[in-house]
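Taking it in order: structure first as structure tokens, then the write-up.
Yeah, one chain of the complex is gone here, protein chain that is, but the others are all in their spots.
Let's turn to subunit A:
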Amino acid sequence: MKHLLSAANLSRDDALQILDTAAQMHDVQRREVKKLPVLRGRTIVNLFFEDSTRTRSSFEIAGKWLSADVINVSAKGSSVSKGESLRDTAMTVAAMGVDGLVIRHHASGAPLQVTQWVDAMVVNAGDGTHEHPTQALLDAYTMQQRLGDLAGKRVAIVGDLTHSRVVRSNLILLRTLGADVTLVAPPTLMPSGIANWSAAEGFSYGYDFDEVLPDLDAVMMLRVQKERMSGGYFPTPREYTVGYGLTRDRLRALPDHAVICHPGPMNRGLEITADAADEARSLILDQVSAGVAVRMSVLYHLLGGAEA
């Protein structure tokens, strides 16, 4: 595996190995000296065409803790804002002898496109509404830490499926790991071609959150992406919460052992109540802390050895 562009790049063995390594990396995070010499002498550029403090800083910390030299390039204030194309930006950066590019772009498929132009290893850190594979890995890692082997576990992904890039990666990876996945959304936020999603066969989807709730081992609430919505996808926020929010009543209907995830940032009071977000069953902060460990693991597997 040279690049990580999609969760579909990962076989079950690959995914499990990345998650195993992440657990070891997580231990490093608890050490006094958080540094491994693995990527000494390698250079990674975080090429972020979209703002993202969380993902960018966790990639940056991950690279630095592995002793790589990490440089952040954001579109704002760079040549991109002067009109330079993605191709020229990527090739300019790669011409400086960079070993790895971590790319966040608003266009689906941009990281894949970049792999055709440069030799460096490319990690997709979120492309449009397409995929976000490291987020899926860290979600799976966090769930696995609490629930054990995910094979046969029932997971629901609930909310704004249309505008989410997390959902596709999560669905593919969770299916690879053997979990049963149900997607739940209001009809207006259900992706129009969902019946044809072939990348992860064997999932189900529906419109009734309460129906699936009592059987779940994990529920992942997605953020309502107001900034990506041009029209009215639901009449009022209140109505959305009643139908699809993780409210106090739904919390009671959720089995005691079930865990709550949210890729953040949260709209408290809209898709998730403060009660649910701060519960002991909520893994939202664990997800953030797992983000660094999982990204260390990914960078180690892509850049740590000789090129295959």
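What we mean here is this: a residue touches a chain if its C-beta (ideal position, glycine included) is under 8 Å from a C-beta of that chain, and two chains touch if they have at least 3 such contacts; residues count from 1.
In the analysis below, contacts and distances are computed from a predicted model.
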Task: Chain excluded from display, named as in UniProt, from "Bifunctional protein PyrR", "ABC transporter permease", "Cytochrome c oxidase subunit 1" or "Phosphoenolpyruvate-protein phosphotransferase" - done: "Bifunctional protein PyrR"
- [ ] Touching the absent chain in the whole complex: find that residue among A:Val38, A:Val80 or A:Leu147.
- [x] A:Val38
Open item on the list: Under the stated touch rule, tell me which residues of subunit A contact the chain that is not displayed.
Closed with: 1, 13-14, 17, 20-21, 24, 27, 31-33, 35-38, 300-301, 304-306, 308
